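Provided herewith is a single structure, encoded as structure tokens, for subsequent inquiry.
One chain of protein is taken out of this complex; the other chains stay put.
Note that the chains take the letters A and B in the order they are written out, and that residue 1 is the start of every chain.
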Amino acid sequence: MKLDKEALRIKFLQGSWGILLISNLLGFLIGAVILLLAGFNPLEAYWVILKGIFSRPKYVSYVIIYATPLIITGLSVAFALRTGLFNIGAEGQYIVGAIMAAAAGYFFQLPLILHVPLAIGLAIIAGAIWGGLAGYIKARFGVHEVISTIMLNWIALYLSNFVITLKAFAAQGTGKTFPIQATARINLLSEWRITEAGIEFIRSHKVLGDILKTPINAGFIFAILLAILVWYVLNKTTLGYELRAVGFNPHAAEAGGINVKKSMVTSMLFAGGLAGAAGAFQVLGVSHRIAKLATMEGYGFDGIAVSLIGNNTGAGSVFAGLLFGALKYGGSKIQDAMQAPTEVINIMIGTIILFVAMPKLIRLILTLLERRAKN
Amino acid sequence: MTTIDFSQKVVEMIDVVKKFGDFVANDRINLTVHKGEVHSLLGENGAGKTTLVNCLYGLYHPTQGRIRVNGEDVDISDPNVAIQLGIGMVHQHFMLVAPFTVTQNIILGQETTKMMGILDLASAEKKVAEISERYGLTINPRDKIEDISVGSQQRVEILKALYRGAEILILDEPTAVLTPLEIKELVSIIRNLTQEGKSIIIITHKLHEIKQVADYCTIIRRGKFIDTVEVDKVSEQDLASMMVGREVSFEVDKDELEKGEEILTIKDLVVTDNRGLPAVNGLDLSLHKSEILGIAGVDGNGQSELVEALTGLRKVTSGSVSLRGKEITGSDPKTVINTWNIRTIPEDRQKRGLVMEFDVAENLILETYHATPFSNGGVLNHDKIYEWADDCTRNFDIRPQNPYLMAKALSGGNQQKVIIAREVSNDPEVLIASQPTRGLDVGAIEYVHTALVKQRDRGKAVLLISFELDEVMNVSDRIAVIFEGKIVGIVDAKGVDENEIGLMMAGGTR
Partner (left out) sequence: MEAFIKDIGFIIGTTLMYSTPLMFTSLGAVITERSGVVNIGLEGMMFFGAFVGAAVAYYTQSPWLGFFCAALGGALLALIHAIACVSFAAEQIVSGIAMNFLGSGAALFLSRLFFDGATQTLTIPNKIPLPLAFLFGDGKLFKSAGFMDLIFNRFATVYLAFLLVAVVWFVLYKTKVGMRIQAVGEHPEAADTLGISVYRIRYGAVMMSGFFAGMGGAAMSIAVVSRFSNTLISGHGFIALAAMIFGKWKPQGAMLACLLFGGAKGLEIFLGAKGFPVPSSLLAMLPYILTIVVLVGIVGKTTPPAAIGKIFDKSGK
């Protein structure tokens, strides 16, 4: 096959990665237009966002910390999507994972080497059950997982709020549970940095010191590991093969001997477990407790965006998660800096997803641009 | 035929070209139809017949060329224009809304209304009843489409066109789904219509039907216009040669072989369809080694449900299936394939046979991915898989010979080769082939038939189910006829009479 540079360029642009790139660019463009229409200077806004992300090492660290749960919920949605299932329930699975981690982190007294895996393991199981339930009622009763997972999200939210009222778990009236034991935390160097040696280090090292001021934790490392795991399972194992076959064509998979219903449940178990893990890492590494929720925090829903923008792959989820985290974090600064509503980021994300949903439009735009370039 | 008025040309398609991107579906086709004529369009699958009439009906726009109706140049931009010009179309796959009634389907798009858009179904029903009587097309205006027979549904389709005042009727493969009796009825309906001055364009690849009903025939091959002939003056052999471009032998080359011991026994099998009715209704069959047993029958007599029951995709209500005396009734697909070694070439290769987004190699291991050497302990062995896929593409002549190509990119014939490679590779005891040559060109059809015969020559059992009677008669050793879910007769293929089989297919007895 002879592929000259021109054909290669077209192939990339018209392929799924090219479409993602262009969708992102279009999203930024639309965001700029909206800001302009609202009377703000888009370049100024984007500059504030960029500065908000990169100008200090501690900002970069915050972005990574913020992106961690997004990457993992993105993996959760991506995994389910490869089996043809829409896991809108990552939010609820995240919540039950967080509940489990907060409970396991508080109630048990164990050395760190046991406590952390236990808390994470229980959270994963909780999330898996929450996801598997939706998978089961789809396989057994034919209820579409979009509706059932959304209902489960709300049930999880109220469950979380209920758990916070339990005397054994939370100080009455505070709306927050008791913090988890020190042995359940996955923060890095959090004890050391407040010692004398630590404080000295922070003062003398600008970059690393700045980073140490943030609640860095092992969550990001886990996220990367999970992304690799997801990639491996989907592409290298027989289980992944079955799930992908069912995702592309459940009829042929069934005729070939694959148990389609079992695959659906397995896929949702996995996806739920991943989202549950996201909740766990957030509790064990950042919040150390759970609090009363007036509305959903949004990590699960944002995970949907991350997955779609990341082309539903492991690596894509990492990059999209970082991008999303950066936008959300940096975007929050334009409210204070210039009174520009931070929700322009939501509009941008919505636009990117919209374009991702319409490859036809992107291809149309590309062919039009190419025709113009040729003339 | 005396109905033709040669002074009036109702349809002229002049040098019509239709391209889809770079693909030329119609390459300067010329077609002339006179008033009162029955004109047939003949060609293989994919030759461009449906594309051409879709241009006439306004569903496609010709890339080049002219169309004239009743002597005037026209631009048929959408079906509404075609309908106004008096052109009506009965599609190969019926365009009927299943939960609607006959009347609703007929008036859809030209609804009779009282003021403000409120439907007036009562007067519509009256009109439908009138037209139905006039042309002898018996139907009940209040029936729901999903409840009536296929033959009745076709009558509704014809009524739809007549309701709109069609003078020119296009029938696309109208006999594909009819019993021999219903086909006879259709032939007389066509004669009635031409006597009323209507002109008919009929697309079919069934040569003896063309001889029965058509006055003229235009042959298209691979998008190109070959010739227009007067049907009375040519033989079926001539038509076939023009259609294919070479001498065609209908016979399948195979040796005489004595059938072996019984291997698959089906007793009193009952299987219900999606509507809860017994599609397979007390079926008995025995399949032997070293034979090809063909099941002949019109679509809808239980063939699909029978295959689904045998392959584990549908529950068995009652009855038994045994392999070499051992009960295997109701086994799930994985057991049927891996334990009993019964393999199937499915009737819908894009739905049941292949995962289009997987590459050739991934499709080849669809049933065996979990076994050594393709995987070990749950991890796939990439090298072994693609090595084997390479062998397959060579041995089974899958083109292009690239196991990394997506199945979507292959032609229909090569897709079928992938399926055959997969199903035959494990040396199955029983091979079930369901509509194995649907949508394939003549070269691919010959390939499939040769593969089936090869299996049988190696002492295996082959069950062939096909709606094409010619195929069943030429390939099988024995022929069983299925009608309303039962086997109504079994004959030896040698020296069998087509009329005898046709009678059995329609429910008559020997």
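Keep this in mind: a contact is a pair of C-beta atoms (placed from the backbone, for glycine too) under 8 Å apart; a residue touches a chain by one contact, two chains touch by 3 or more.
Computed from a prediction, not measured in an experiment: that's the story for all the values here.
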Considering the whole complex, which of A:Ile155, A:Leu229 or A:Ala315 touches the chain not shown? A:Ile155
Which of these touches the unseen chain: B:Gly71, B:Pro99 or B:Gly495? B:Pro99
Consider the whole complex, including the chain that is not shown, and state which of B:Val11, B:Ile29, B:Leu56 or B:Ile83 touches that chain. B:Ile83
It is residues of chain A that touch the chain not shown, namely 34, 38, 86, 88, 137, 141-144, 146-148, 150-155, 158-159, 161-162, 165, 294-295, 301, 304-305, 308, 335, 339, 341, 343-347, 349-351, 353-354, 356-358, 360-361
On chain B, where is the contact patch with the chain that was removed from view? 20-21, 57, 59-61, 78-80, 83, 89, 91, 95-100, 104-105, 108-111, 113, 116-119, 160
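The criterion applied here is as follows: only the chains that are shown with their structure count from here on.
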With chain centres taken as the means of their Cα atoms, state the distance from chain A to chain B in Å. 48
For the complex, give me every residue of chain A touching chain B. 236-239, 241-242, 244-245, 248-249, 251-259
Quick one: which bits of chain B touch chain A in the complex? Just the residue numbers, please. 311, 313, 332-334, 336-338, 344, 346, 351-358, 362, 366-367, 369-370, 375, 378-380
